[in-house]
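Here's the structure we're looking at; comments come further down.
One chain of protein is taken out of this complex; the other chains stay put.
After this line comes chain A, so read on.
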Amino acid sequence: MDVIQKITEIGQYMIENWAHLLSLTFDHILMVLYGMVLAAVVGISLGIVCAKFEKVAPIILSIANIIQIIPSLALLSIIMLYFGLGFTTVVIGLFLYSLLPIIRNTYVGLKEVDGHVSEAGKGIGMTPFQLLYKIQIPLALPFMMAGVRIATVIAVGVASIAPFVGGDGLGREIVSGINSRNETMIYAGAIPAAILAVLADLILGKLEKRQKNKIA
């Protein structure tokens, strides 16, 4: 009885505040999107560097690993010291936090490309650059996309603590809920955030599978 009552209460609240929640969701997505685009560009590039220059691979991967180990709140706070409160700090935090899965997957994906296929490409006279963009990157693409998917799911979660460093997003609703000891508000922020994470996982997973089918 209690549970049903709670659910109706949350539902009612969300309907009443839909415009506000929608705008928070939009903010949330925006932060994740900015962070992801940045992380994909930098992460894939670094992944390629790792695969091409085996010597620097352990260095780059260790640095990305260390960043990943720092607790998210601590990382965001440190960035805030330099970039102040607000959107930029959150985006940089999400970017840094997403690097490891993208670099690692790009690196592994390129290493997994069948050596005979690469040899054939080289053998028919592709330059190293042509080999990379005509053969190796297309074949490693499913791995890279998996990296972006994992990173996105993590980032949707991490973005929820954005309000602590002056950011927006669904975290705002959650934090307000905590401050005012309003359970309904906490749910109203947490549920859309969870749905976002699940959706990101589903959609990106589907794209990744389509890419994989094209190759195998």
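As a working rule, contacts are C-beta pairs under 8 Å (C-beta built on N, C-alpha and C of every residue); 3 or more make two chains touch, one makes a residue touch a chain; residues count from 1.
As a convention for this text, contacts and distances are computed from a predicted model.
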Undepicted complex member, UniProt protein name, chosen from "Lactate utilization protein B", "Branched-chain amino acid ABC transporter permease", "Quaternary amine transport ATP-binding protein" or "Succinate dehydrogenase flavoprotein subunit": "Quaternary amine transport ATP-binding protein"
Selected residue (touches chain absent from view) among A:Ile135, A:Val156, A:Leu170 or A:Ala188: A:Ile135
Sites on chain A contacted by the missing partner chain, in the whole complex: 114, 116-117, 119-127, 130, 134-135, 138-139, 214-216
